[in-house]
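Sharing a structure below in structure tokens format, with a few things to ask.
Of the protein chains in this complex, one is absent; all others appear in place.
To keep things simple, chains are lettered A and B as they appear, and every chain counts its residues starting from 1.
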Amino acid sequence: MSDAVLPAIERPRAQPMGESGLVKGLLIGTALLFLTAFLFLPLITVFLEGFRKGADVFFDSFSDPDTMAAVKLTLLVAAIAVPFNALVGIAASWAIAKFNFAGKNLLLTLIDLPFSISPVISGLVYVLLFSAHGWLGPWLIANDIEIIFAVPGIVLATVFVTFPFVARELIPLMQSQGTSEEEAALTLGASGFHTFLRVTLPNIKWALLYGVLLCNARAMGEFGAVSVVSGHIRGLTNTMPLHIEILYNEYNFVAAFAVATLLAGLALLTLVAKSFLEWRYAGELAASHRH
Amino acid sequence: MAQLVLPRLREPSVIPGFGVALGFAVTALSLIVLIPLAALVLRAASIGPAEFWNIASDARTLAALRLSFGAAFIAALVNAVFGLLLAWVLVRYEFPGRRIVDAMVDLPFALPTAVAGIALAAIYAPNGIIGSIAGYFGLKIAFTPLGVTFALIFIGLPFVVRTVQPILEEVERDIEEAAALLGASRLRTVFQVILPHVYPALLTGFALAFARGVGEYGSVIFIAGNIPMVSEIAPLLIVIKLEEFDYGGATVIATVMLAISFAMLFLINKLQAWSRRRLGNV
Partner (left out) sequence: MLIPSRRKLTLGAAALALALSFGPALADKTLLNVSYDPTREFYKEFNEAFAADWKAKKGEVVTINQSHGGSGKQARAVIDGLDADVVTLALAGDIDQIANKTDKLPKDWASKLPHNSAPYTSTIVFLVRKGNPKGIKDWGDLAKEGVAVITPNPKTSGGARWNYLAAWAWAEKAFGGDETKVKQYIADLYRNVPVLDTGARGSTTTFAQRGIGDVFISWENEAFLVQKEFGADNFDIIVPSLSIKAEPPVAVVEGVAKAKGNEEVAKAYLEFLYSPAGQKLAAKHFFRPVDEAAADPADLARFPKLELVSIDTDFGGWAAAQKKHFADGGVFDEIYRPTN
């Protein structure tokens, strides 16, 4: 799993040995054709549909208060889920990378678990726990606490789905960095927290940022899990992906794709930021993947 | 992920914060992931083994599981081939727009699945750009199992490229040169010298794409057709069972999928350990 999201490593390129220009062109052509069918066309479609009726209609889509509510809810959910998962990721990778203890491999596998679980199941488990007929449902109702069909449920489902993202970026890097620098700082009398702040954090900041970026993109774009726990109340519990579905179902295709372009734009921005990080800090990131 | 020798409970270390860090991580993991999953398994178990088996072995359930796993498997295979090709092209060749292409490979990670689903359905539907061309040759893509596979190819592509890419970068050029000097044909060099180094990573990428594809929902429902026994994926069946107030049925299918997911993760970790052993400490 550690290699789930690897950046390209920039380095001077030797001339390829062997392949003739024809073979080379053929291979590049095939690869690009494949990419066009599966990546470029979907992306272009989103933007074309969004602007189908002109830029005015496109921008008008965002004046709808329900759309703005969906954007705000999505930002709110990401603002809670991403820092939380970043903290958990740092804590988990600190424990896993800097110490040897029994059950470490099990912990690693369990952290990975949400990655391979269907998003639908991620939503379902919270329904089973918190819905009116769930295990905690009666108690929640008795105490007037809302989780499912409200913001907390959406946050929980999002945290679940994006749980491994930061941890999986940090663990291999921190393992490869070992503990010698921290040990040196501690020997010189620095406090534990100080050591983390001044020694560890600078070493992992780019991988951390990278993990946060991917975590954020997924948190904002999650559909399946959130759909199960949302209740789909216009202007209240619809995140952007859910609002897109609603707009689409209201024959408001332009608005649906306009909101989708926001998310696609976010995806592109994430990719640009990621490429920039890789370009700027190629060495450090490359180190993170030689574990 | 270094190879670990399990000590008694924890090896002594001067580094502080073990208790806090592990405590926080495990607490969060338990509250967010483990306890809810336990609730799922318990709920499924509470309906009794006979009924569990009835639901799990129902023809429609089996057909949905077969489609989810089958389509994910084929999509992962396609991704293994084209992902390897793509990684090769990106690592070895210089061409205009290479950097853009390289960045774009991650798009499926970042693009919301529902948006991807709608866009893919628009392209591969009989009146879409590619759908109409395929239709000309009598091939239907959207709203068939093939459509499911196509959506999963989209979802899984980056996993293969991103696992294979760094390994390809690290294949020693000397070995290649040596092989060439010893008179091996280019084809032979590629298949017998270079690719064997890549296979473990390729296998990992394949397994990751497979694992991700099995559970995928958002992008698939728009393009699947959702016909019972034909183009109905297992996560959709869970949703349908939920909407029929059949929580027992939903949890049983979810538990079966969960068990398979867990087994696959275990396999992936084994594969990674194996590939690390084969390649030394890469």
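Some points to look at:
We take it that a contact is a pair of C-beta atoms (placed from the backbone, for glycine too) under 8 Å apart; a residue touches a chain by one contact, two chains touch by 3 or more.
In this text, all values refer to a predicted model and were calculated from it rather than measured experimentally.
Within the full complex, the residue among A:Ile145, A:Ala184 or A:Leu201 touching the omitted chain is A:Ile145.
Residue B:Leu242 is the one among B:Leu242, B:Met257 or B:Leu271 that touches the chain missing from this view. Here one chain is not drawn; of B:Ala75, B:Ala121 or B:Ala179, the residue touching it is B:Ala121. From the set A:Leu43, A:Ile80 or A:Ala185, the residue in touch with the chain omitted from the display is A:Ile80, counting the whole complex.
Although one chain is not displayed, its contacts with chain B can still be listed: residues 59-60, 121-122, 125-127, 142-143, 221, 225-229, 232, 236, 239-240, 242-246, 249. Residues of chain A in contact with the chain left out of this view: 65, 68-69, 72-73, 76-77, 80, 84, 127, 130-134, 137, 141, 143-152, 155-156, 231-236, 246, 248-251, 253.
Here, only the chains that are shown with their structure count from here on.
Spacing of chain A relative to chain B, judged by their CA centroids, is 16 angstrom.
For chain A in complex with chain B, the residues that touch the partner chain are 1-9, 11, 13-14, 16-19, 24, 27-28, 30-32, 34-35, 37-43, 45-46, 49, 84, 87-88, 90-92, 94-95, 98-102, 104-105, 107-121, 124-129, 133-135, 156, 159-160, 163, 167, 171-172, 175, 179, 182-183, 186-187, 192-193, 195-196, 214, 217-218, 220-224, 227-228, 240-241, 244-245, 248, 256-257, 260, 263-264, 266-268, 270-272, 274-275, 286, 289-291. The residues of chain B lying in touch with chain A in their complex are 1-2, 4-11, 13-18, 20-22, 24-26, 28-29, 32-37, 39-40, 43, 82, 85-86, 88-90, 92-95, 99, 101-116, 118-120, 122-123, 129-130, 150, 153-154, 157-159, 162-163, 165-166, 169, 173, 176-177, 180, 186, 189-190, 201, 204-205, 208, 211-212, 214-218, 234-235, 238-239, 242, 247, 250-251, 254, 257-258, 261-262, 264-266, 268-269, 272, 282.
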